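Here it is, the structure, as structure tokens.
In this view, the complex is presented without one of its protein chains, the others remaining in place.
On to chain A.
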Amino acid sequence: MKPFTYERAASPAAAAAAVARTPGAKFVAGGTNLLDLMKLQIETPRHLVDVNRLGLDTIEPTAEGGLRVGALVRNTALAADPRVRRDYGVLSRALVSGASGQLRNKATTAGNLLQRTRCPYFYDTNQPCNKRQPGSGCAAIGGFNRNLAILGTSKDCIATHPSDMAVAMRALDATVETVMPNGQARRIAIADFHRLPGGTPWVETALVAGEMITAVTLPAPVGGTHIYRKVRDRSSYAFATISVAAVLRPTTGTARFAFGGLAHKPWRVEAAETRVDGGAKAIAAAALAGAQTTDQNAFKVPLVERTLASVLAEGAAA
């Protein structure tokens, strides 16, 4: 690790101001992604602002009948909360599909949203990577890209966002709450939070420098059958090849689907949700419209359709 200085913030606004003010500063929450990348010198912050003890680790009901999840709530605590298990099962399931028991005890709501890609070339400092080193090129295009994106890609980057939790939050229409360095609060819809790579793959979210996540709010429960199906190379402790977060409401004939492992952000196409009557084939066709595949990752297209078929069958049996 490169040398850095360390401070414990006194409040969220003070933390945001400290990161905005100090050159090369970053927030540290659970540290499970940041420290991993610092050891490889992919991240080289010169100052760390610890946001762990600011009282942002509670889950409170909102006036609208939903839940406000503090930015520092651990992934295990969120997955195990009785209200989440009862009313937002898709989120509980997505959380426990990710990482390991030990990592989930440390990983936080904000850190999980902001974890960086698992593209193998992003991790290999000998290789060109526009995300790690702007302008150096993309080794994944034309390289080993079996697990990379098929939607919303650009000629500069085809990385996926690796979070499972974020996919469920996209299906639930969550909102990210932040505090800016000037102390002002802001709300960002999860749909607008993660960006597509475009010509600036290193700009991954809508956050501005020093902006700190304080919470994620979930709207009032939507009911229905909640399913999170993760397909991966081994059955536990592996990142998604593809994943489907689904909320099925057969009585009203409506459904919601968000997908992981396909793009630089959780992928949701509302038009696909009006095609439930057409079954997996019709939903997949609408959700994957415009997909651009490589020889290695073209299998994700039929895999999404088959996984949807299995999710619909599980929903029908529930």
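Throughout what follows, contacts are C-beta pairs under 8 Å (C-beta built on N, C-alpha and C of every residue); 3 or more make two chains touch, one makes a residue touch a chain; residues count from 1.
To be clear about the criterion, contacts and distances are computed from a predicted model.
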From "Sarcosine oxidase subunit beta", "Oleandomycin transport system ATP-binding protein", "ABC transporter permease" or "Aldehyde dehydrogenase iron-sulfur subunit", the hidden chain's UniProt protein name: "Aldehyde dehydrogenase iron-sulfur subunit"
Residue among A:20, A:40 or A:191 touching the omitted chain: A:40
Those residues of chain A which, in the complete complex, touch the missing chain: 1-6, 28, 30-32, 35-36, 39-41, 48, 50, 52, 76, 79-80, 82, 85-86, 89, 92-93, 96-97, 99-103, 105-106, 123-126, 230, 236-237
